[in-house]
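Of the protein chains in this complex, one is absent; all others appear in place.
Entry: chain A
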Amino acid sequence: MAEDLVLDPDIRGWVFVPIIIITFLVGIVRHYVSVLMPSSEKKVELLQIQDSQAMIRARALRENGKYLPEQSFLMRRHFFNDEDTGYFKTQKRQAPAQNPITDPTMVTEMLKGNVTNVLPMIVIGGWINWTFSGFLCSKVPFPLTLRFKPMLQRGIELQTLDASWVSSASWYFLNVFGLRSIYTLVLGENNAADQSRVMQDQMSGAAMSMPQDPKAAFKAEWEALEVANHTWVLKNASSHLINL
């Protein structure tokens, strides 16, 4: 049944390709807008850097401490973990203002993020849905289950239609995610039109700085160091070498 359906070639010229072009151009515009808008550079505090470097050093100690003699390892663990003088115990850090409403900088940050990324997506998605409604745009090359029908076939009320035929709105969303690699080619790395990366950034924390909760991180690292065993790998290194 589905093989009998043939789409008007005008759809190809007037819908399919224009949606690609629209998505692409909107992405480029978004990139330049974010470049022009003065973004608040995340100013890293000295304490943050200190903490993150300490974490790196503690982790290196855990992983590679086996190359050091026992005394050196214990000395360093003592530096970090000791009850009275250890780094992870004595450094008091305030939990930063987690409440997004009261912290003004975070509000503007969120607002700017939303405006540049989510809003255009919604607006353009809605416009495309309104303009190019009532007909099929393309067919997905693999078979889909019926649960996808209401999502991908907005505006087409045909119960018997195969779920692989999709409307223009779904083609638009496909483009938004698919053109990511083309943006990398055109705009170079690290461009602001890369929406999915922005969403990933919002979910994970920053790698270099420890903004959210140094206390929890310290506690985790303290425990990890406490349970770390030290076996000196180089103990019989010379015998191993000779027998090689």
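Worth a mention:
The rule is short, and it goes like this: a contact is a pair of C-beta atoms (placed from the backbone, for glycine too) under 8 Å apart; a residue touches a chain by one contact, two chains touch by 3 or more; residues count from 1.
Everything below uses one rule, namely that contacts and distances are computed from a predicted model.
Of the candidates "Dynein light chain roadblock", "GPI-anchor transamidase", "Proteasome subunit beta" or "ER membrane protein complex subunit 2", the chain left out of this view carries the UniProt protein name "ER membrane protein complex subunit 2". Here one chain is not drawn; of A:R12, A:H78, A:K219 or A:H240, the residue touching it is A:H240. Touching the chain that is not shown, out of A:V17, A:M37 or A:A60: A:A60 (per the contact rule at the top). Against the chain not shown here, chain A presents residues 44-46, 49-50, 53-54, 56-57, 60-61, 64-65, 67-69, 72, 234-235, 237-242, 244.
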